[in-house]
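Written below as structure tokens is the structure these notes are about.
Shown here: the complex without one of its protein chains, the others still in place.
In order of appearance the chains are A and B, and numbering begins at 1 in each one.
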Amino acid sequence: MPPSPYSAPDNLGEALGLAAAPGARVLAGGTDLLIQTRAGRLAPTAMVDLKRIDRAMGIRPAGQGFVIGAATPCTALRDDAALVAAWPGVVEAASLIGSVQVRNRASLGGNLCNASPAADSVPALIAAGATAVVAGPGGEREVPVEAIPAGPGRTTLAPGELVIELRLPPRPPGGGDAYLRLTPRTEMDIAVVGVGAALVLDGSGRCTAARIALGAVAPTALLVEAAGAALVGTKLEEGAIAAMLAAIDAAISPIDDQRASAAYRRRIAGVLATRAVARAAARARGEQA
Amino acid sequence: MNPPEQSFRVVGTRPVRPDGADKVTGRALYGTDFALAGMLHGAVLRSPHAHARIRGIDASRALALPGVKAVVTGADFPEAASVAIAGESAANLRDIARNVMARDKALYEGHAVAAVAATSPAIARAALALIAVDYEVLPHATSIAAAIAPDAPLLHDDLFTPGLKPRPETPSNLALHVAIDTGDAAAALAGAAAVAGGHYTTQPVHQGYIEPHACVAQWNADGQAQIWASSQGAFMIRSLVAGALGLKQADIRVTPLEIGGGFGGKTTVYLEPVALQLARQAGRPVRLEMSRSEVFRATGPAPGAVIDIRLGADKDGMLVGAEMTFHYTAGAFPGAAAHPAALLALAGYKVPNRKITGWEVVCNLPSSAAYRAPGAPQVAFAVESCLDELALQLGIDPIELRLKNAVGPGDTGPMGLPHGQIGLIECLEAARAHPHYSAPLAPGETRGVAAGGWANYGGPSTAAVALAEDGSVLVTTGSPDIGGSRAAMAMMAAETLGVPYETVRVTIADTASIGFSFLTGGSRTTFATGHAVIAAANQVIATARARAAQIWGVAADTVAWRDGAAHGTAGDSAGKVLTLAEIAGKAANAGGPISAEVGVNPAGWLPGFGVHICDCALDAETGQVKVTRYTAIQDVGRAIHPAYVEGQLQGGAAQGIGWALNEAYVYGADGRMENPGFLDYRVPVASDLPMIDTVLVDKPNPDHPYGVKGVGETPIVPPLAAVANAVSRAAGRRQRHLPMSPEQVLLGGDA
Partner (left out) sequence: MPRIQLMRPLGEVWFAGAEQLEIDTANLFTLVAALDARAPGFAAEAELHYAFAVDGRVVADWATPLTPASEVLILPRISGG
């Protein structure tokens, strides 16, 4: 690894100043950045560690919702009972990243800004309607999570900008979410396909809102609004699921690579979407934790 | 022939291994841990092309970089003689030398073309970027089909397929032809009541040892060399480095470091000759170590295979005939274990008519290396799958079918010799009786079973046993400890001498400090080096008895040895006892220190057979397979240390499950490996596997004092088919292509 100046400022202002340098990279858990730098795929001129900044660490209530510091290790999400109860799909996605050891470092902010199309937590966050707080030289802005990735390894962040927090809304009454992915191995693997689903059911079991997002089937994690729309107003009957699957099939653009063929990804997207919706619905009905 | 029932004090117990504490606390020195003062850091420039002529190399800019102390290329190495080397993989000194550093052609992506030594790893890597290699890129072939096509690019224009008669007049990529033809297989198959068969494929797989290759080399002022390296044989390194560089063996002292896994993949050299040439040029010690990517791209995968097979049985399930043709990928240089593959393919069964044809194919992949039982798992996958099909066709229990056909002692073995005390039948019976085999399956689960065997080996070994002045015991061998052999050696010495295990310490010596031993491979070390340790311990006993006799003034043959002490039986000595410690304490005044060094080349090793049972659950919508229960049963002769023998069975099973389900070299159309890392080269992780239960079947080897049979290689032979048979039954479709990744199981055709 070529030497990169490393700094760990304890306030956001200083971090923004350091991150503004050309070629600087923000470091949260480092589970992608350090690996890619060692492998020679990245050569940052500086690494700016966010972990000493209070806002970047920890999970805080915000009304009935949550603020999650961008550098908070994924392990901490699983330890937060209120978060687990409110957004089990987001937590299960974060709990699938890497391995136990990786999750003790890896963060939602890093997973988002690394901008891998296969990032596990991103479809779950998108389905949940999460937002990202972007800090930069010009101040802060809050954007939907799906607005951050721009393509494999690329984000919409302007030079000098970084994600400092992620925000999750309150779990709506009758709401439930889920994330499922397929990997050949149980751990230490990259999703062949990942699907996040969040939906709301009324007292009669009718779906009043639904968001479906997929990973590893497009250049970025993909919110398929038409898939959610296909479920709204239905009781998730076979026909509604078929319509959702048609919408997904129309929206995704998987590729062939050494991990899987496009044809397999397309097929698995449907299988996992069906299962994720069923799981989210079971949670919405209170049948499953 | 069975030896009398023996009772043991130490053999068969489970003491803590002597190297354990250092290994779990991180104190043990592995390949990348060793350092010398003033050491330089090396790096290897590797070909980005699968096949290219090297027209020229300009290293002047690299040499000019401050901190760079040496650059070597193929021109800095002597042209090694074409000399055959014992072993299954790249088996010619000239090939090994050319694999270590390309000369006129780069034969695979990752083939070393130059190396640098510098004052820091970063400078060394920066220097690599300054070396200009003028490549003429040539067409490449990374698959068997491409390499044997009529218009295939030729890797070696001097390769005329050996084993063919008449000798071919034109060179080709067919590196070896082997044939076995007994009886009339075609007629037998034509008359068979049931025939199973098909076209099977497996991909090259890596041994997957955690420790990368690493060494430190030093060229002494007097022209002698020292090498510290992690490998399966310090003497192997000495021999290959001496041969590749034209040095005298005694001028090279190789010190073995701890080895973090080898599995056959560390039975040859990659870095050591290069590090030594760099050290010679720089005048300073040099460390070379591989990254994981280099390990994948430049060290030995086990061969991939294409196998066409037909196996026939009569209506009672008796096998009548077999036809098999297989091609194995040798990689860049000849050597892919086709011979043992052909010999062992049907070794477990009595098949009167058999026609087996095997080919090794050179292609633009890393030169293949041994992997546990080299050559055997691929053909066993095909044979044991066919047996499962025959069992289904004939309505016979798959273990019963194997029992009907299994070989036992006295049956003719694959070499045409009668089998000794082998234990396949006992393993099959143990499998049938095991609770796993009769356990009800959960809905959606299926069960597969497969057997497999390996020849094992003996080979030369040296061991020394010396007594310290207080009677504690020092055992020295030249066999690197991969699987707990220090413990096994200490236990056999303690058993022989009659002393507690804790009083025996084992050293793995450098090549200047003990006589020659063949490498740790072929499941030979506990058997052959164990023979040497026992023989040396017996010599020490003989000396100790003679000393006791002197002290008592009686004839040596009246002194008995038991429980670690000399016991007088004659005249005044009757009832007298001198312990080993007492004799050691008097040694200086009784003729000098007591020690013995013994070299042996024992015959009488026996093949190992095993039977594995695998339960799996298949997700029919995704093709994903989960192994839910697994039992490995093996005839181990007698386990010196049962826990480490069980570990061998578990490790082999885990690696075989990986081979079956997810491991494969993936190459792009550009001839470059696309998954040279553990993220995308998917060895199983702990959570992928259930507890692997083991059953050690004890059928002692009468030709070893303690009944030892080799155990380390056999357990990789059955798993491929054990898993595939379970998945085939779940999928309702015969699985003939590895790996059985989720996509392969769901969408894969049966080409």
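Here is the rule we go by: a residue touches a chain if its C-beta (ideal position, glycine included) is under 8 Å from a C-beta of that chain, and two chains touch if they have at least 3 such contacts.
Model, not experiment: these values are computed from the prediction.
Asks: By the document's own contact criterion, which visible chains does the hidden chain reach in the full complex?
Replies: Touch partners of the hidden chain, whole complex considered, are B.
Asks: Of B:Pro121, B:Pro162, B:Gly183 or B:Gly585, which sits in contact with the chain we cannot see?
Replies: Among B:Pro121, B:Pro162, B:Gly183 or B:Gly585, only B:Pro162 touches the chain that is not shown.
Asks: Any idea which of B:Ser231, B:Thr267, B:Ser385 or B:Thr476 touches the chain not displayed?
Replies: Touching the chain that is not displayed is residue B:Thr267.
Asks: With the missing chain put back, one of B:Pro139, B:Gly223, B:Gly283 or B:Pro418 would touch it. Which one?
Replies: B:Pro418
Asks: Considering the complete complex, identify which of B:Leu40, B:Val178 or B:Leu428 is in touch with the unshown chain.
Replies: B:Val178
Asks: Of the residues listed, B:Val24, B:Ala221 or B:Ala603, which one is in contact with the missing chain?
Replies: In the full complex, the listed residue that touches the missing chain is B:Ala603.
Asks: Name every residue on chain B in touch with the hidden partner chain.
Replies: Counting only chain B, the missing chain is touched by 84-88, 162-163, 165, 177-181, 263-265, 267, 339-340, 343, 369-374, 415-418, 420, 454-459, 518, 521-524, 601-604, 713.
We adopt the following convention: only the chains that are shown with their structure count from here on.
Asks: Using the average of all C-alpha atoms in each chain as its centre, how far is it in Å between chain A and chain B?
Replies: Taking the average C-alpha coordinate of chain A and of chain B, the gap between them is 44 Å.
Asks: Flag every residue of chain A that touches chain B in the complex, lowest number first.
Replies: Interface residues on the chain A side: 1-3, 39, 99, 182, 184-190, 192, 257-261, 263-264, 267-268, 271.
Asks: Enumerate the contact residues on chain B facing chain A in the complex.
Replies: For this pair, the touching residues of chain B are 122, 293, 621-622, 624, 661-662, 666, 668, 674-675, 678-680, 682, 684-685, 687-688, 741-743, 746-747.
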